[in-house]
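With one protein chain withheld, the remaining protein chains of the complex are depicted in position.
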Amino acid sequence: MSVYSTTWRVQYYETDKMGIVHHSNYVRYFETARTEYLRDSGLAYDEMEKAGIWMPVLSVNVEFRTPAVYDEVIRIKCWISRLKGASLEVQYEVSNYETGEVHATGSSSHAFTNPELKPIRVKKEAPEVYRVFAESKEDDDE
Amino acid sequence: MSVYSTTWRVQYYETDKMGIVHHSNYVRYFETARTEYLRDSGLAYDEMEKAGIWMPVLSVNVEFRTPAVYDEVIRIKCWISRLKGASLEVQYEVSNYETGEVHATGSSSHAFTNPELKPIRVKKEAPEVYRVFAESKEDDDE
Amino acid sequence: MSVYSTTWRVQYYETDKMGIVHHSNYVRYFETARTEYLRDSGLAYDEMEKAGIWMPVLSVNVEFRTPAVYDEVIRIKCWISRLKGASLEVQYEVSNYETGEVHATGSSSHAFTNPELKPIRVKKEAPEVYRVFAESKEDDDE
Partner (left out) sequence: MSVYSTTWRVQYYETDKMGIVHHSNYVRYFETARTEYLRDSGLAYDEMEKAGIWMPVLSVNVEFRTPAVYDEVIRIKCWISRLKGASLEVQYEVSNYETGEVHATGSSSHAFTNPELKPIRVKKEAPEVYRVFAESKEDDDE
């Protein structure tokens, strides 16, 4: 398993009147880490889309522990926890960059589809994409 | 159990380059339904906050089934599925208003806290608030 | 000149840590009013896009007067202040629905383009679209 890590500065528009980051933004932080991980692995999501491989989100869940606040630098870690021929699960941890205090954890699952959102067997139809995921996944349960 | 239902017109800025509603917005749709449900129950979230009762989100999860698209009118249903002395779980269903096609389902759990985000026993400390939730909850497991 | 008016309930996620609506959301409120005005005029933006007529934003400006707050119902008025063969200017006013207090005013200008973002002379190439705008515009300066 290889863990990818990126950082993000909390923006003013991400806060809400409670004075903390609005919870919906964590779903966006997850996406930021996931797409940067893909780019770092040589799979820019932009180019995957151009090649006809889409990865729509099937589910997402977030557990909130402590609030992140304006101007804070956060670290977003992600790693592939499950890889199947037509789907993928990614896990996440959002924490304070300096103290390591964990703000949230979560996961998302994704299908591999064509641009019409029909599932594709990425292992067969785009083995070079599958290989990149397989190389960094935690365990191969198929 | 009483189910609350509200409607929403999908906005242009809620779409993404896939041409569908960006998945993070469902977490916002859930919040919209939840706060309208509260207002409808006589518990405007604004006034709860002024009374010193906050309901931060402890967790949220969304299962995506079919994409919602720009300009579509969606229905967001929510209902209380669990009520404890210091926490609450709400379930959701987002569907097309006309056809009933389900776009997503999900849930969120919430703590009752004071403005310093310290848990409070709402049943004891704000029984009139607790009563409103208790009256519409699915089952009382405490 | 015909003025179109729609309402909107301020959402929690639209607030920021200042406790008021984040200023960027007014640009979204303008869009909401503009697209509802179009739909009301028989020009659902969705169908215009399918017909190959896009209306990208050329400029937008907002003057902020008083803050809108969470849970407030606002009124967003818009009207066409200028119509040319290949462009359009819309003006806006955002106010409290009950008191009429003005929160912001502003304007946006738009080109008519094809899906490749090339300008089109809507008056010639889509006269039925032009006519709708012309009928509700303030003055025709072409």
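For clarity, chains are labelled A, B and C in written order, and residue numbers in each chain start from 1.
Here, a residue touches a chain if its C-beta (ideal position, glycine included) is under 8 Å from a C-beta of that chain, and two chains touch if they have at least 3 such contacts.
Keep in mind that this is a model prediction, so the values were computed, not measured.
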{"item": "Residue of C:Val10, C:Ala33, C:Val62 or C:Val94 touching the missing chain in the full complex", "value": "C:Val62"}
{"item": "Residues belonging to subunit C that touch the chain removed from view", "value": "18, 23-25, 27-28, 31, 54, 56-64, 67, 117"}
{"item": "Absent-chain interface as seen on subunit B, which is shown", "value": "12-13, 15-17, 19-20, 22, 24, 70"}
{"item": "Positions on subunit A contacted by the hidden chain, ascending", "value": "9, 11-13, 28, 31-32, 35-36, 39, 44-46, 70-71"}
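The working rule: only the chains that are shown with their structure count from here on.
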{"item": "Distance between the centres, which are taken as Cα means, of subunit C and subunit A, whole angstrom", "value": "35"}
{"item": "Whole-Å gap separating subunit B and subunit C, where each centre is the average of the chain's CA atoms", "value": "30"}
{"item": "Multi-partner residues of subunit A (each touching 2 or more other chains)", "value": "24"}
